[in-house]
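Up next, subunit A:
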Amino acid sequence: MTMTVALYTVISVTVATVYGLTLGGIVRKLYARVHGRFGPPVWQPFLDIIQTHGRRVSVSHGRMFYLGPVFRLAGGLGTYLFIPVIFGSAVFSNFSMSGDLLLVMYFIFFGQLGMALGAGQGGHPYSPMGIARGLSQMSAFEVPFSLAVIAVAIQYHSLNITSIVAAQQGGFMNWTLFTNPLAVIAAMISILGMNMHAPFSIVMAPQEIPIGPPIEMNGSFLSILQTNRGLFAAAKLVLFMNLFFGGATNIIEMIVKTFFIYMFSVFVGAAYPRFRPEQSFRFFLKWPALIGVLSIAYIVYLGGAS
Partner candidate 1 sequence: MKLKDVLSPLRVWERAAKKPMTIKDPINDRPGATNYRGFHKNDFSKCIGCGTCEEICQNAAIDLVPVEGQETVEGDSGLRPMIDYGRCCWCALCVDVCPTGALTMSNDYTWIADNPEDYRFVPGADKTKWQESEKGYTRSPDIQIIDYDRVDMQELEPEERDKSFIEIVKGYNKEQAIKEAERCLECGLCIATCPAHMDIPGYIAAIRDDDIDNALRILYETNPMPEICGRICTHKCETACALHNNGDPLAIRWLKRYIVDQVPADKYSEILGTDHLEDEVLNRKVAIIGAGPAGLSAAYYLAIMGYKTKVYEALPGPGGMARYGIPEYRLPYDQIDKDINYIRSLGVEIQFNTRVGTDITLEELHSSYDAVFAGTGLHLGRSTRVPGADNKRVYFATDLLREVTLGNEIDVAKNIVVIGGGNVAMDITRTLARLQNQKYGKVQILTTCLETEDIMPADVEEIVEAREEKAVIDPGWGPKEIEIRDGKVYGLHVVKCLSVFDENGRFSPKFDEDQKKFFKADMVVESIGQGMDLSYLSEGIKSDLKFSPRGRIEVDDSFQSSLQWLFVGGDIIQGPDVIHGIANGYIAAKGIDTYLNAE
Partner candidate 2 sequence: MEQLIRKIKGMVHLKAYRKQRDDLYFITVEKAQLEMILSHLKKNEGFTHLAFLQAVDFIEDSRFQLTYMLYNYETGVNLGVLVLIDRDKPEMNSIHKLWAHGWQYQRELHELYGIDFPGSPRVHESFVLEGWEEMPPMRRDFDTLEYSERTFFQRPGRSTNDPKEYMKEKMYKNYAASPRIRRDDE
């Protein structure tokens, strides 16, 4: 039994990673299209991972430097492992029986923190600057996101993701999108920050602090981070799908839904430059936070009413 679960998890993680990376490739294509060009092949992220992994030398800056990517991957893996990917599927339910929304949110944060430890060791002044920006922005977008999550939790009286998904089954009018639109708005704004597309791409901002925290990461370190980028993106999208868009009952549904959730970031990201860091922080703490609060108020009021 444990062996089966382990096997399923391996399959699930692999599929999610591949999916996340492919999605990344597709998004690059889309951006390229806006730019008026063809863009790299969809499988480019995989080549990049092989290439970075295949570096003969990897400069390290001490023990913590090793741990950075490891923490980051652990964060991504942790986030993913406690989310059911496809409702009702044995292979893609991961460890969703144990763990809940709070654990997942902790893991979302965890990766960034671990990265902070590792990248800080790099010694390059742009790393701490990037980390400072990353952590501040994360704290900022966590506010509307947490508020939305709280609203969802209140709405479904549960922190268990599987039960939240289950509650949304039976027609799209049961989705949180329609039962609690305010929470979804708040959450969707925060996913802009989470995905770090423009205008919230301040962490990597090549023109300001060249790619930020991972500036000193190289070789295998970087390839781990890249792998995580695929996995983590998939995890976040699946989480959002589960919380707000009724989850998925088969893999096609999952792919379609997550793709469109991601597309939202892309749609906004192509049109704007990036904020200045403090603008970004203030942005999340203003309207999205307010919407989050309103969504709780709404659900409390509505929940009370029903």
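A quick word on the picks: all candidates are chains of the complex that A comes from, given by their letters.
Assume contacts are C-beta pairs under 8 Å (C-beta built on N, C-alpha and C of every residue); 3 or more make two chains touch, one makes a residue touch a chain; residues count from 1.
These numbers come from a predicted model, not from an experiment.
K.L.:
Quick check: counting C-beta contacts as defined, which of 1 or 2 touches subunit A in this complex?
P.N.:
Candidate in contact with subunit A: 1, the rest do not touch it.
K.L.:
For the complex, give me every residue of subunit A touching candidate 1.
P.N.:
30, 32-38, 267-268, 270-272
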